[in-house]
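One structure is given below, encoded as structure tokens.
The complex is shown incomplete by one protein chain, all other protein chains being positioned as in the whole.
Coming up: subunit A.
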């Protein structure tokens, strides 16, 4: 039962004593200049190694290894599938006849986009994701929860009603025509033990794999049964990229990028990115923030924020001297005023805070802190862009 709970929570709590936890917390919560155990700044990421297209049999794949030794491999496979819903509603015969007159084809295209938006906008179930984490069954809470979190931001994130927003969503890209679509299988494999909460690693790897994903080039037109070019070199990126070295203006669709989910924690008033396992263990709140670059405007778009059950609530509390029976026995003369002065009500724990004594966090963060977290991610030149640019830099071919 304990293991189960632990698994669903952000990660296994490291075996730190209450005193160590308290020390860590205190240094991380220093106003303005928190001190992280590895000396990073709050927005600094640990170095990582990344490569893409490592599995030749897949449509796209990537591997990322974090400095702490965690590694993940993601493979993306695509398959053509008949769109069943649309086939019912559309009369294939009518469609075919429509195509008869090539002159009307251009007009048709626009009309088609207006019609049958279900078929055009795609369906969430077209993306299937499976996550494998060593030591976990595939129906354990952690893999299920993780895969849903990743899939949700991929598929549903950009689901506005306008055609413009459609460009960013993955499912919209999977539409071939009204009767056919691609089905995407994203297989995520964590190669190492989940030392820290694997969400950011998996999300980044998935992002990279999708960036490198290519689909065979379509040769047929309109509503015909799809027929593809058998030359793999002619295959097209699922997320089109601007050719390196070309000076052609970047089109909207070329800017669109799949989402990434970043893990952010707050410690007191500080916002810390890319937390290590130890840092998570003392976090007041753990948030998964999904962002994507949308074609519509220049900046990033916030897709979702999820709070994650902070493992810090499962830690053992420290016992203040005032309550320590052993201590009480021989040190009753400890000055009350010192203890009393340090006592304050901590928001996160709801308990009286005794300086230097660890109290398990109860979660929750101030509104202003949350706002700051989002802002740091989305800001132009902020963390989100940095991450995306970094991943973009990974050579795809």
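Simple rule for what comes next: a contact is a pair of C-beta atoms (placed from the backbone, for glycine too) under 8 Å apart; a residue touches a chain by one contact, two chains touch by 3 or more; residues count from 1.
Simple rule for what comes next: contacts and distances are computed from a predicted model.
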item	value
Among "DNA replication complex GINS protein PSF3", "Tetratricopeptide repeat protein 7B", "Proteasome assembly chaperone 2" or "Chromosome disjunction protein 3", UniProt-listed name of the chain not shown	"Chromosome disjunction protein 3"
Selected residue (touches chain absent from view) among A:226, A:360 or A:384	A:226
Touching residues (missing chain, whole complex) on subunit A	45, 47-51, 56-59, 78-80, 82, 92-93, 96, 99, 216, 219-221, 223-233, 235, 386-387, 389-391, 393-395, 397
